[in-house]
Each structure stands twice: as structure tokens, then as C-alpha cells.
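For this depiction, one protein chain was excluded, whereas all remaining protein chains were kept in their positions.
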Amino acid sequence: MKVGIVSYGAYVPRYRITPEEIGKVWGVDGKSMSKGLMINCKSVPSPDEDTITISVEAARSMMRRCSVNPKEIGAIYVGSESHPYTVKPTGTIVAEAIEASPHLTVADFEFACKAGTAAIQTCMGLVGSGMVKYGVAIGSDTSQGAPGDALEYSASAGGAAFLIGADKVITTIDNTYSYTTDTPDFWRREGQMYPRHGGRFTGEPAYFKHVMSGAKGLFERSGTEPKDYTYAVFHQPNGKFPTRVAKQLGFNDAQVKTGLLAPIIGNTYSGAVPLGLSAILDEAKAGDRIFAVAYGSGAGSDAFEMTVTDEIDGYARYRAPTVKELNTNLKFLDYATYAKFRGKIILGSE
Amino acid sequence: MRRVAVIGVGDTEFGELWDYSFRDIGIQAGLAAVADANISADQIDALYVGNMSAGRFIEQEHIGALIADYAGLARDHIPATRVEAAGASGGLALRQGFTAVASGLHDIVVVGGAEKMTDVSDTESAAIQSSAADQEWETVLGATFPALHALIAKRHMHEYGTTREQMADVAVKNHKNGSMNPKAQFQREITRETVTSSPIVASPLRVFDCAPSSDGAAGVVLCPLDMAKKFIETPIEIVGSGQASDTLALHHRKDICTMEATKVAAKRAFAMANLTTKDVDIAEVHDNFTISEILAIEDLGFFKKGEGGKATEAGLTSLEGEIAVNTSGGLKARGDPIGATGLAQVVEIVTQLRGKAGKRQVKEATVGLAHNVGGTGATAVVHLFRRV
Partner (left out) sequence: MATAPRYWRENDSRYNLLGFKCNNCGRNYFPPRAICPVCHRKSVGKIEEIKLKGTGKIFSFTEVHDCPEELATQKPYVLAMVEFDEGPKVTGQIIDCEHCELEIGTPVRATLRKLSEEGPSGIIHYGYKFVPVKPKAP
């Protein structure tokens, strides 16, 4: 059977803030920060949004676009590094909110920015083995950067959901390959509000090594090369890293353009590759091939190669907002409002 | 049914009474009422106390027993009952007392109301008041008590053209009356501008569109009419009593610009009394928000639906108007200690009908109406009074 994506849904909050605005407060040249990171603005969740509400929005969009009975979903996995509860899964609330409860299995995943794609691989296994008919994999985050830290310019919010199945798939996932090592480039201890990172250590030995290895491993496993693909999307903590790694691997600008969202929404962490993939699926046509490599600090990469099927022609994409549509009706914030929204101001009642 | 008279009234000042506890104010008002009625403790057959939320304001339930105890009446083991219907607790307590006397069950009954709202923070007080609305389907979803009334105001303005200025006129009139009431919480006159420039609470309602949180208590003594002259010279008869309920949530009402419960309670009271609105000289109505007074004077039948704002603007509800509304200052200026309000209205009406209202006296007032509402209109109680 051909396992793949049956439906997908995306969500990004409508609030934005620019690196210039953040830089003003910390005495940093925000404009050149923006240029260096290739990020024009990042998304900010409203105080009443969190990874749970974002996951629900994405999952509901995913369900609206197809006619699958939610009771046939056998598994839901939500990958994030900002689950609202450390103990009590995001997935159970998503399950109730899309009416998939109670006959299913749920768990929350964590692997920095590749928790959502790890969930996709798990669903592929469950569907492929016949254990479940449909599985839902969600990557979503409302990640935080410490005030004044480099990450504050990019850490943003958003997510996407994928319904994995073998029936009426709009995109087959033909191969997947992962590359994993113990590399402490970026981490967050339990109880800490903000993550810490190894500065330049997050580059070559972390992001680039694992993304390149993941990509090369997949080329080998699938017997393909960059020119075989219509689209390519890479984990995007900023606009620079994925652009550079794409070039190093041999992809061109046209292939990378659609999935590159960091410049307009920042780094949505577990939502990054899922949202990039959603943007691609928003315009992909039957026969298009997609190459995706997600990266999670700690560290590992998940690489996928996919083929869009004829089913995409009859797919009701219009029933939910596209990534482009989610990037309209925006409201730009000043730093004070951003800090209030993100809980960075100590309130009196606590 | 026996005919029932009010033979004594008493109240405390309303306001932020830092020096007095709930027990203090309850007893103060009760003592004043009993002294006014010229009765002694051993003549009291039963006690009814209106109180909305002592359990949350002062963490005390079992209010009937508490007041009986501190009034010294527990030694005589009198029946003591706490009555609750949110803002209508006082008026409803009066109805229980009236029923007890009218039915022949009891002869001399004391009815009081008290609320101590200022021992908790403003936010806590607001949250407690919101429990008069539908907690699960209004408050939990972000509604505050003023916000619900703002929804009414906005719709009333949309359907009938009621204006921001007309709503302000309610507060201006009530403050004017309150300035002549030594027991009122606010005794200074205000202007339209005071209202329209005060901070927004929930648009279009501003601070001066909303009654304050208050401490206070009020009490009355009831007895069969044919016994009344034994105690005082000018008994005031309760000639009509009506009560009605409606949906708890505002969004379940037939028409949010009409408090159906007020209409039905009034109809029932007028029917019992064999009177009409034309007979009424003074009315104490439930103006916890300026828009509430506009709805009240329409729903009680004094003015056509949609005309309440215009009538207020034209001065028809002033002391000299067609129908003097809220001569005490209303909830807005006299204050609104929730459980006490319904009884404070009776104190004012009785005072007016006895001719003892001083500067705010309405000439030749013979018939008065008290209107008390719970929540956004889920309970309404109306009583009619006539000087004998």
C-alpha cells in the first residue's frame, strides 16, 4: 500500500513583530539583525493562544479539507517544545476537538524542532503496518527566546497537521531517512522558561552536519538527486541556514522558494518544516516531487521524499486557509505589547 | 389573604463602611426598624433576611441564623430564613414576609437585607457579582456583569435610538436626588459630562453608568393591617406583590431589550392591588446600570417600549415629573449593597408616603412602587404600597 498524506492543515497567529522593534529595546541594530537572519518579521501568539489551540486550528483545517470520519483516526501525535503542560498531553485535547475520541492512541512528542516530523514517521509505521487506518501528526510551537538573546528575533509560533493514511493520499511519502547523534547544540531544562544554546556550535556541527547527512542518506536510500525534485524544504531557524544548506546540497532558488517561510513568520520550531510543507502543498500539482529535511537540536534530522498524486486535483484545499491566506490581516506589535502577550512581564497577581 | 402593613423602617448609611462588619450593619438596620415600629423583641414572630453572597464576600453562610442570633432573637428561637435571588434578594425577602403575614402564618415579621461588599478586592467583588449571571455560559466565556448590561444598552440604542446622553440623564437625575438623601453613598450632583468622560467599563457603559459596590443594610417590620394602628399612626399597606422569573442567561431571552420578568411581576402586582401605572406617584426601580432604569420604566408600563430614554431626557421621571423615579438616588447614588437594596427601596417609599422625605419629598405621594431585579433580569419582584 502507498502510505502518505491524505490531508493537511496549517495555522499561524496573525500578530507580528520585526527585528527592528526588538532591537530598539536591547540596543541592537535590528535592521542588520533582520538582514543577517533573513527574517523580516516573526509571528507572535495572542495571550489566548498556545500550542494546543494552534494544533487544534491546524487539525480542524486538515479535517475540513477531507471527508474522513474522525472516529477512524487511530492515533494522534503532537510534536512541540512548548506543550502547555509538561504532564498532560496536547494530543488528548486535539483528539476531543476534532471528535476523534475515545478509541485511539495519543502521545506528545519532543525532539526540539523535529518533533512533528518524528510524529509523521510514527504514523507512517502505524498505517503501513495496518495497525491504524489513519494517524495524525502535528508539529506546532509557541517557542520563546530569552529577552535580548539572539533567539528572541526568530522564535515564533505556528503549526501544521497531517492526516497520514493509505487511502486517497494526495502525496505519497515514498522514503524517509533519519540521522541522529547526541549533540547538545540547544536545550531547555525542565522548569526553565527559556532555552539555551551553544552559539556558533549550533551551526556546522549541529544543523549543517545533520541536515546534510539526512539529505545525503535519503538520496542514497531513494536513489535520487536534487534535480529530481520540484520542491525542497529544510528546517528554517532563520532564512539563512536553509538557503545555504540547499545550495550546498545542489538545490536551486526556484525549488526552495515556496517552502521558505522563515523570512515572514520566523522560526516556528516544530512547526517549521510542517508549515513549509503546507505552503508547498498549497500550490503543488500532480506529479510534483517534494524533498523535506527537518532538523531537531539534540540532535537529529528526518528526511522525506514525496510524490504528489492525482488525488490533489479533487482535494478540497479551498475549505481552509492556505499559508498565504494566513499571512494576511496581520497586526504588528510594539515590544511592550509583545512582552505582555508572551508572559515576559511579571504580573502582580502571581 | 389578610391585608398587610409596613409599620416600621430602618436603614444604615450606604457606602464603604470600614468600621462596621456584616453583623454590625444587619443589627443596626434591624434595631432602627423595630424602634420605628414601636415593637419589642418578644413580639417578633419571624425573620427574613435578603442577602446575595455572604458566603463569598465574607465566607459566611447560614445568614438567617446569624442575624437572629445577633439580634438577640435566637434565645426565643424565632424562625429565621435567608432569601437569595441575586440583586432581587431584598425584594424577594419582602415577599416572603408579606406572604407569611398575608397567609396568617405569622403576625409580626421583620424583613431585612444586608450586604458587606468591601471586605474583598474590587476584582473579587466583580467576580462575585458576575455569579448573578449564567456562570457556565456567560461568565466563563468572558462576560462580566457590566458587559452583559452593555450588550443590552448597545442593542437598545440600535433598536430604539436611545442615546448616550439619555442614559447619562438617568445618573444625573439620581445623583441630584441622592444629594438630598443623607444616607446616600454619593451626595454630590453631577453633569452629563461627568458621566460621558468617566472611564469606560464596557462600552457604552462608563463608571458613572454603574452603581457602586456598597456596604449597607435596611429593614422593615410587617404586621396585619388591622393590627397596625396599635403600633403607629401612619401604616403603609402593601397592596400588591408580584414575582416572576426568566431565563438565567441574557442570550436565552426572547428580547434582550425587554425584561419580561419585570413586565410579568408588575402585571401580577397591579392585578393584586387593583391599580394601574396611572395611580403610582413614586417608583424605586432597579438602576444598577443607567440602561436598567430605562428598561425598567418601560417594562413597568410607565412609558412605551423604546421611549424610556426620551422620557428621562424630558424630565418626566424627575421629582416634579409625571412619575418620580428613584427619589432616594436609586442604586446609582444611594448605593447598592445587593441584598439590602430591595428593602432600602421600601424604606424610601414608606418615608415618602409618610411625608417625611424632607427636601426630596414628592408632594402628596399616596401610592409607591418598588422594583427589584436579579441578574440581567432572571428574577423580578414588584411591590405596590399605599398610604392608609
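As written, the chain order gives the labels A and B, with residue 1 at the start of each chain.
What we mean here is this: a contact is a pair of C-beta atoms (placed from the backbone, for glycine too) under 8 Å apart; a residue touches a chain by one contact, two chains touch by 3 or more.
The model shown is predicted, which means the values in this text are computed figures rather than measured ones.
The chain omitted from view is touched by exactly one of A:K24, A:R244 or A:K340, namely A:K340. The omitted chain makes contact with just one of the residues B:V201, B:A244, B:V264 or B:V347: B:V201.
The chain that is not drawn here is touched, among residues B:A54, B:A217 or B:I256, by B:I256. Considering the whole complex, the residue from A:A10, A:I73 or A:I93 that touches the absent chain is A:I93. Even with one chain removed from view, subunit A keeps its contact list with that chain: residues 14, 46-50, 52-53, 56-57, 60, 84-85, 93, 96-97, 99, 329, 340-341, 343, 347, 349-350. In the full complex, the hidden chain is touched by subunit B at residues 123, 126-127, 130, 134, 136-138, 140-144, 146-148, 150-155, 158, 199-205, 249-252, 256.
In the analysis below, only the chains that are shown with their structure count from here on.
Taking each chain's centre as the mean of its C-alpha atoms, subunit A lies 59 Å from subunit B.
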